[in-house]
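Remarks on the structure that follows.
Here the complex is missing a single protein chain, while all its other protein chains stay put.
Now for chain A:
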Amino acid sequence: MISLSAVQKSYSSDVAIGPVDLKIPTGGITAMVGPNGAGKSTLLTMIGRLLGLDAGAIEIAGYDVASTASKDLAKIVSILRQENHFVTRLTVRQLVGFGRFPHSKGRLTRDDEEIISRSIDFLNLNELENRYLDQLSGGQRQRAYVAMVLAQETDHVLLDEPLNNLDMKHSAQMMQLLHKAARELGRTIVIVLHDINFAGHYADHICAVKDGKVIEFGTPAEIMTDEVLSRVFDTPVTVIDGPRGPLAVYY
C-alpha cells in the first residue's frame, strides 16, 4: 500500500501541489488521470523519491520515502520517467540487467541472469536482447525500460506516461502486458495515463488529479461517468456503452 498524507510541494505562490491525502491499495493497476499541468507526474515522482516534498509524508509498504535509504527503497519501489538519458553502446539485455543493481550491485549472479531473461521474455524482447538501444524504435526502447523496472522485482512499480510515443497497437500491447504483470506477477502498478479510455478499460482504480489535488478516487465504474469526467477535464464528456465497456467521448 502507498499512502500519502498532507503531501505538499509548492513552486510559486499560485502553483502548488496539495495538500494531498491518498491511499493507493496493494495490487492491480491504479491510473492517475487529469488535465495537463494538474500535477500527476509530480505526485508520481514524489512517491518515487525523485522529487522531495515540502510538507507531509509518503509511505510505501510502511516505509517512509523521505527517511528510508535510497538503496533499500530500490527493492520496494521502482519508477520510470518519460524521458530517459540515452546511453550509447548499451544493449537491451544490459539495460534490463541494471534492474538487478539494487540486489546484486552490478555483479550479476546466475539467478539474476534468469530473472533478466524472464523480464525480457515477458515483454517479448527476446529477439532483440542483444541489439543496441540506438538500433531500436521508440516503442521497443520503451518496452526495454519497462523490462528493466520489472527486473528490479519491486512490489510497487510507478510508470510516468509509458504510452507516450506509442502507436495504437503498441499502446494496447503495453497495457495488456502491464495488466498481466499486475495479475501474474502480483505487482502494484501506478501509472500516469493521458487517455481516459485506457484507464477505464485496464485500470483497477482511477485517481483523478486536478489543480494539484486529488479530486476523485474510485473504481473505473465510479469515475467513468459524464458528470465526473466533465468536471475533472473541464470539458463536456459523454460516456457511452462501447463494445468493451464504457467509452468516454469528448470530441
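By our rule, a residue touches a chain if its C-beta (ideal position, glycine included) is under 8 Å from a C-beta of that chain, and two chains touch if they have at least 3 such contacts; residues count from 1.
Going forward, contacts and distances are computed from a predicted model.
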Can you tell which of "Ribonuclease H-like domain-containing protein", "Cytochrome c2", "Enterochelin ABC transporter permease" or "Glyoxalase" UniProt lists for the chain that's not drawn? "Enterochelin ABC transporter permease"
Which listed residue (A:16, A:57, A:185 or A:215) would be found touching the missing chain in the intact complex? A:185
Can you list where chain A touches the absent chain? 1, 22-23, 25-28, 45, 48-50, 70-75, 78-81, 84-85, 87-91, 93-94, 96-99, 101-102, 105-108, 113-118, 121-122, 126, 129-130, 134, 149, 152-153, 155, 182-186, 188, 204-205, 217-219
